[in-house]
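Have a look at the structure below before the remarks.
Note that one protein chain of the assembly has been removed; the remaining protein chains are unaltered in position.
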Amino acid sequence: MTHASVHNEILDTLAASAMPVNSLQQQALQEFIRLGLPGPKNEEYKHTPISRVLEKSINPSLPFQSEGKVPDEKLWKLNSIPAYQVVFLNGKFVAKQSQLPQGIDIIPMHTARDLQVVSDHLGKYADFKSDSFTAWNTAAWTDGIFINIPEDYTVDTPIILYYLHDATAGQVKSITRNLIIAGKNSKVTIVEKWFTQGSDAVISNTVSEILLREKTSVNHVVVQTDDSNHIQYLHNQFWQEAESLLNSYVITLSGMFIRNNTRVALDGACESHLYGLYLLKDNAFTDNHTVVDHRKPNAFSNELYKGVLDGKSNGVFNGKIYVRQGAQKTNAFQSNRNLLLSDQAVAHTKPQLEIWADDVKCSHGCTVGQLDEDALFYLRARGIDKETAKAMLLYAFAAEVIETLPHDGIKNFLDTLIRDRLHNSF
Amino acid sequence: MAKDNDILDEITSKEYEHGWTANIEMESAPKGLNEDIIRFISAKKQEPEWLLEWRLKAYRIWKEMKEPRWANVTYPEINYQDIIYYAAPKQKASPKSLDEVDPELLRTFERLGISLTEQKRLTGVAVDAVLDSVSVATTFKEKLAELGIIFCSFSEAVREHPELVRKYLGSVVPMTDNYFAALNSAVFSDGSFCYIPKGVRCPMELSTYFRINAANTGQFERTLIVADEGSYVSYLEGCTAPMRDEHQLHAAVVEIYVMKDAHVKYSTVQNWYPGDKEGKGGIYNFVTKRALCAGENSKVSWTQVETGSAITWKYPSCILKGDNSSGEFYSVAVTNNYQQADTGTKMVHIGKNTRSRIVSKGISAGRSQNSYRGQVHILKRATNARNFSQCDSLLMGDKCGAHTFPYIDVENNTSRVEHEATTSKIGEDQIFYCMQRGIDEESAVALIVNGYAKEVLNQLPMEFAVEAQKLLALTLEGSVG
Partner (left out) sequence: MLTIRNLYARVGDKEILKGIDLEVKAGEVHAIMGPNGSGKSTLAAVLAGREDFEVTDGSVEYLGKNLLEMEPDERAREGIFLAFQYPVEIPGVSTINFMKTAVNQVRIHRGQEPLDAVSFLQLMKEKMKLVDIDQALLSRSLNEGFSGGEKKRNEIFQMAMLEPRLAILDETDSGLDIDALKIVANGVNKLRSKDNAIIVVTHYQRLLNYIVPDFVHVLYKGRIVKSGGKELALELESKGYDWIKSEAEVA
């Protein structure tokens, strides 16, 4: 798929849609045309050949499978956690599979689009003028979910968004768009998870705008375990008002080609924690781009991203911290740690501080290294075999990322996932 | 210690102290750049044909290139046809000794505190003085020649040691490297050349002093240092320019070729005119500096104290090709008023067991923007490579900016890279503590800033360190309170 064929695809999607094209979509389309797909000269995609992969993997002359069968629940559902669920199949909301909570508005995007509250917020936070994938999504999403949590409301169990793909009979495109508004003083935990059945190529492009009103508390967990032929673009844009608290987790255990944009705008004296873990092997490619934008004084942010790279995998991290003029008394910390396990694996890391206010405390640190040989020897000297010792140390390295996850059920689920992954494959 | 106090005492309401111009009769090329100008420069310097061809080739490459705009600096478009590419003080062709140098020229450098009269020099520093486009004089040449050390102006090297120049020119910074390196390759007018033979430890500091004097003139000097096996040299570079309302372009190239077991230490105190308090005038300092650690166990240390220039665009780099070679980069960059600096380094680890260390201290005040940009690249065969980077930024006032852009690319799984960066405000409690002991605020700031930059200043030779401390204090004047 080239820029031109994506352009055609957008036009086809808009033409096929029952809804009239609105001005946001028109604007986004113009931006998409202007931006083109990012090439190697694009600083934001310097090590991320997404356009090349797209061109190689997706054949624009073949049709996309819009229909399909929901895969067996056992394959994708988190049974250990009581939760509400929102299910998409090949980019379309599936009502039959979804279990929605009462008491809050939770409406598929294709019907929610023209609600006043949606048009007031949609496209206002996720910047579609600098990234053509977000522009694509904004112009021609096929579905998504709108979640509106009322003031003072605590959602009792997590809401899990499952993005399922049936790629057994042809390539799949899944362009989903979400808007989540957490009303004043509300609490919610949201999980996003992907699963693909079949071996045909999948391009998924998911953009969410998540608004945290005053005093809200939001946990947001991204679980990437899809090991199919899946090219994934994910953009989560958080917007935080005063006294809100965000805990964001991006856990990547497999994936052929993943680009994650996690962006937080701190628009009040609020608090943000961003955690990420990428455990990559074989030819896996994952790029985490994060932006922490301190717009107002007295906010706190802390970011910890860790990577373990084996096989021929490639891990990219780019973390930006902006402290705008006037955002005095900002405390912002960032850390990126990587372990390279094989001589074919590559790590690129670019932490970045851009600071225009003076009364701040900011720091970042990053490392690329190996497992501590002394520690490994110590364990082996106690009779633990090399593979187990290695797995133990890797687990200790990785587990730090999820240690503070406030939801025990999800934490245990991720813990098991990481443990299994490390004992079985590294 | 004693000097610290002298320095602090000296801080009065002085502004840029080297802002005067000297009345020296000049000879210059007409404005603008084309192949004829390049032929003119080459002819003026009586260069061999191969060098002219080399220049023309660079010019043709440059014409096809675009000026880089990725740095975190903003400035209006430069009209490259509005610059004079060659200006030289009128004097007898290549003075054989200092006695033949125009006394007015000697006085110009005396005023800068650089005595070219050897017997007046107390310390062991040999100087190559460059005014606008040409080298004026080189001191201690004979003494150095006894050891086989060649230290002379670039033009002289082209005449006297063409085989060395031809072999190493462009070997570290090829003309295709970047826009300003290509421009420099086409029009460079003079600079210093230095060759340290096998096994020789250069007994004195070698130094180049650059001075832009003429108006509307760009300065494009080129320095080439070749350190043969097992040799050592410490090289210093200083610079000043008059205060002028218009911006002046300085696009220099420094190439250092380091062979097996050799060690080169290159220190810069950059004090080009920074422009006035409103950001008017000042030098655009777009410089390419690179060292190639070609041989095993070779070592390069860059130390820079950047206080001047309206805009600084400069990344002294180390290509660590030889096994066990090492590179160091120590930098203090201070910006005040409307200055902009985008500076840092590049450490490219190619050989096994290569080591690099980066210590960068940025200080921003006024409305200035100060960026650190650095790359650490560990290539596939760089087994056991190590890098440690520490980048700190200090902010004074809420109108300035401090930015950090490290690029870390690791392709080898036996290497270790560590990068740390911090940004903070100058400590009010520290200032209060000093003041409680009777130290006035301005001195307190100077004291704290010098302490903050100590790790870098310690790398400089004594004489330079004192100069650098003085400059730090001077640059930050009036930035607190």
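We just call them A and B in the order they show up, numbering each chain from 1.
Convention: a contact is a pair of C-beta atoms (placed from the backbone, for glycine too) under 8 Å apart; a residue touches a chain by one contact, two chains touch by 3 or more.
Since this is a predicted model, take the numbers as computed values, not measurements.
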Shown chains touched by the chain that is not drawn here: B
Candidate in contact with the missing chain, chosen from B:434, B:460 or B:473: B:434
Identified contact with the non-displayed chain, of B:198, B:399 or B:454: B:454
Chain not shown, touching residues in chain B: 1-2, 4-5, 8, 427, 429-430, 432-441, 443-444, 447-448, 450-455
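Keep in mind that, in the parts below, only the chains that are shown with their structure count from here on.
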Parts of chain B lying in touch with chain A, wherever the complex brings them together: 70, 378, 380, 393, 395-425
Of all residues in chain A, those that touch chain B in their complex: 43, 47, 325-326, 328, 338, 340-343, 345-370
